[in-house]
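Starting off with a structure, shown below.
For this view, one protein chain was removed and the others were kept in their places.
Moving on, here comes chain A:
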Amino acid sequence: MKIKENPTRLDIAGTWRGIRMMLPLAVFTIAFGLAFGVAAVHQGLAGWEAMLMSLFVFAAPSQFAALEMWHSPLPLLALAAVTLAIHTRHMLMSAALYPWLKALPQRQQFAMVILLTDSNWAMALGEYQRGERNLGILLGGGIALWGAWVIGTAVGLAFGGGITEPERFGLDVIMLCFLLMIVVGGNTRAAMALPWLAAAASALMAYWWLPPYLHVMVGAITGGVVAVLLPGRWLRESAS
């Protein structure tokens, strides 16, 4: 028996539901925002620079990676390339939402993905597969996360500067641990071992022998190429 599918909707009630569903995770996001604020202060970023990033870029991995490259003069090209490589993931995620979003006019489709991040994407897609058609879940989840991220950053910026000798408190490893957690905490699969090893080795060699910051691009491309060259069945579970 085929159940009649609800049409795609977007309303205030659904958005509220999305916000409430995301609140438990938003508490964590405040903590990450705080970590970013503190790390930004100690990396020498001005308060307004870190705040602008959190307000408008709204993507923790790229912001933490950018901290690592924030020296004067700014390596703009390398920064753009790194951001691009990190965000290719979002391209796939919005592509996965297309079947749900295509009922909307294109302008609304584009507006819906402004606040798209890993967490609200995962939550919304899970709900979609259970039959939810209200896009407020995606939007509300994004609003909750965005608010938490901005609040956290502001608090971290306000209080992070009061700490001298950040190394004594282990504050200098926040960025490293955060990026590490994103990589291995997400969906660790044995099949990724080879691409990641290749990425690490090639990045290290490029770090030693090539001009600054090229190592990130070299590692990213090597990892991608190795993954494509692997036998397809190794990575079958990742085809989702």
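Following the convention adopted for this analysis, a residue touches a chain if its C-beta (ideal position, glycine included) is under 8 Å from a C-beta of that chain, and two chains touch if they have at least 3 such contacts; residues count from 1.
Please note the rule applied: contacts and distances are computed from a predicted model.
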Omitted chain, identified by the protein name its UniProt record gives, among "Pimeloyl-ACP methyl ester carboxylesterase", "Cytochrome bc complex cytochrome b subunit", "CRISPR-associated endoribonuclease Cas2" or "AzlD domain-containing protein": "AzlD domain-containing protein"
Full-complex contact with the absent chain, from A:93, A:124 or A:137: A:93
Residue touching the undisplayed chain, where the options are A:41, A:101, A:123 or A:144: A:101
Interface with the undisplayed chain - residues on chain A: 28, 31-32, 35, 46, 49, 52-53, 56-59, 61-63, 65-66, 68, 72-74, 76, 79-80, 82-98, 101-102, 109-110, 113-114, 116, 167-174, 176-186, 188, 192, 195-196, 199-200, 202-204, 207, 215-228, 232, 235, 238-239
